[in-house]
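One chain of protein is taken out of this complex; the other chains stay put.
Chain nomenclature is as follows: A, B and C, assigned in order of appearance, with residue numbering initiated at 1 for each chain independently.
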Amino acid sequence: MSTRPLFVVAGIGNGSGTGAAAARLFAQKGYRVALIARNADSLNRLAGEINSAGGEAAGFPISDYSYGATLSVFDNIAAHKWSSAGSSSLRVALWNAGSGVWKPFLDVTEKDIKTSLQTNVTAAFAFSRGAVLAFKQNDIDERGKRGTLLFTGATAAIRGNVTTSAFAAGKFGLRALSQSLAKEFGKENIHVTHAIIDGGILTDRSSSYRDEAWINNPDLRLDANSIAKSYLYLVEQDRSAWTWELDLRPAHEKW
Amino acid sequence: MSTRPLFVVAGIGNGSGTGAAAARLFAQKGYRVALIARNADSLNRLAGEINSAGGEAAGFPISDYSYGATLSVFDNIAAHKWSSAGSSSLRVALWNAGSGVWKPFLDVTEKDIKTSLQTNVTAAFAFSRGAVLAFKQNDIDERGKRGTLLFTGATAAIRGNVTTSAFAAGKFGLRALSQSLAKEFGKENIHVTHAIIDGGILTDRSSSYRDEAWINNPDLRLDANSIAKSYLYLVEQDRSAWTWELDLRPAHEKW
Amino acid sequence: MSTRPLFVVAGIGNGSGTGAAAARLFAQKGYRVALIARNADSLNRLAGEINSAGGEAAGFPISDYSYGATLSVFDNIAAHKWSSAGSSSLRVALWNAGSGVWKPFLDVTEKDIKTSLQTNVTAAFAFSRGAVLAFKQNDIDERGKRGTLLFTGATAAIRGNVTTSAFAAGKFGLRALSQSLAKEFGKENIHVTHAIIDGGILTDRSSSYRDEAWINNPDLRLDANSIAKSYLYLVEQDRSAWTWELDLRPAHEKW
Partner (left out) sequence: MSTRPLFVVAGIGNGSGTGAAAARLFAQKGYRVALIARNADSLNRLAGEINSAGGEAAGFPISDYSYGATLSVFDNIAAHKWSSAGSSSLRVALWNAGSGVWKPFLDVTEKDIKTSLQTNVTAAFAFSRGAVLAFKQNDIDERGKRGTLLFTGATAAIRGNVTTSAFAAGKFGLRALSQSLAKEFGKENIHVTHAIIDGGILTDRSSSYRDEAWINNPDLRLDANSIAKSYLYLVEQDRSAWTWELDLRPAHEKW
């Protein structure tokens, strides 16, 4: 009985953004897909969509991005009975959850700070722990990897700005985590990588408040499917040439 | 009745490190000094030492670096009756508190992460809020400032490494905060600055486990008094040439 | 009569490194390949190899990486009569030429500095000019590009070190050029990208002085073919998600 590769993603929003696009793409590439998010409806809808398209996906809702909940979901995933035959091997984990807050500093509340740090950093530690522990059980595959851990970063990961104190604190922290992990676990053939998304992504949400010129011009905004392709590329890098960090922005972005 | 400048520092350890050295130096320069730390004995000892030397210092112990405790200490400082005559104007605030953890990633506990984020980031937000709110009440002084907010950073603020995931996440986050504040409040003549301390500091603690060669060679380790002088220099920069960030390391440090 | 895409690469050494690997890969992908280097023998050998394998390549030797020689080779390429039918459209240009010098500073000669700056920077300006002028004549393709300009960078592009003053000055300069171009020409749908090669590449030359352990362990050294695949990926990024910079290093590299 064969072993099927498993892709885990946390953070799929309403199913129109990066996490969902990555889930669809990895499903097409033959991965089982475990979806983690707070919104069970979104999870079920996306899982259903992937399954209808011939993929194999399951949703794992969590109450919140606490450390404990985020870590324990890996146990749920490990215990899941997939409809197709064969065991699973967790090979790719994408931390795409996040919590943005854009406010002048004096408007930032204690809750804003704690939410940003919990979701952007603490939960990412738990997610990383779950992923790394699973990867360590894998054999090294033909590309020289036990697994790939992907982090979705942002401009705020490398630049603090006037309304981003709480958000940037979280995203800087996540970037630090990713670099530490990349250095520590590269030696064990675990690939850790961080993508700086530098621009707005076309999603249901951004479409609701952006103008037509932006929505309709692919030079101006990121396409979640294109980000997903970058993640696939990173996963497919062989052991001799791994990327820790790359930036992604639309062709016409001013930066 | 004149107004005296006030210097607030959080994080003085056992009185032999950067926070204490800065307290002594600013006291010598005529600042009233408010000391914040968890260890009341250290606070009282340092306050006594400064007062004996002709300065004016008071200790403000806090139970822990929670957001609330860190913020409310500013009320205590504002309400304090100083022995000399005249009101106080908070002009310099130094965030020197921190929480270091050096462990392989899989040994890092949920508590390690939360402690690092709370002390290195959340409490720094509270401290910044207290300082900025006080600074905004000040007139612009002859150097073009309402106040200076100093942050003690570390190598781990700019580089994650194999045993620093939790520490670097906190210190990266603090750096993000400092940059956001510098950009937002420079326009209001509030100077925010971040020092990257890139090396070991000679303190009672480091002396206890380092060898004589290191202890006795000023080319190998940072002197807390020298860091304090850098902080004084940053405070004295006039409005036309402010530094957000500088690094500080011993002459012979390998980097 | 159809138009065929053209790939131009400068810097192919003796045919066992990054430039040659990229030439082979783009030839396989259907690009005509124009090879630029100082060593005519290497050029002819590599062109012959590619042509024998069913590709279409031609060598364009230059006397040195002077500004004039580097720029004028684009005229030679434009005038070249390819054996197959159809005109060419320059779509990808890879600047892989470079000049490394590793010496203590006081051993660095005026000639070392000038050679590093001429090859690593001045010639790269000329190459960029040739490429950008050609790209501007192209239509925007189905990926949203007029062309992709790739630069091979190095660790020395982001960090000066004790024996790299002259080399790092050149590689920092090249990185500055690449960022300036990326910002200026992104708006015209020209994609400019910079790869930081952070480790040793397995080539005929490195094999001659490295030990067997290094040569035979794909976790320890970069494979030129893997770098080439990264370049192909960058070329294939669509307009909504372009990378300016990524790093590439072996899985076990210490960094």
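By definition in this document, a contact is a pair of C-beta atoms (placed from the backbone, for glycine too) under 8 Å apart; a residue touches a chain by one contact, two chains touch by 3 or more.
Treat the numbers as computed from the prediction; the structure is a model and nothing was measured.
The residue from C:Arg4, C:Lys29, C:Lys183 or C:Arg210 that touches the chain not shown here is C:Lys183. Mapped onto subunit B, the footprint of the missing chain covers residues 144-145, 183, 186-187, 189, 191, 202, 218-219, 221-223, 226-227, 229-230, 233, 237-255. One chain is missing from the display, and on subunit C it is touched by residues 67-68, 104-106, 108, 110, 113-114, 117, 121-122, 125-126, 128-129, 132-133, 156, 159-166, 168-185.
Convention: only the chains that are shown with their structure count from here on.
Measuring from the averaged C-alpha position of subunit A to that of subunit C gives a distance of 32 Å. Centre-to-centre, using mean CA coordinates, subunit A is 35 Å away from subunit B.
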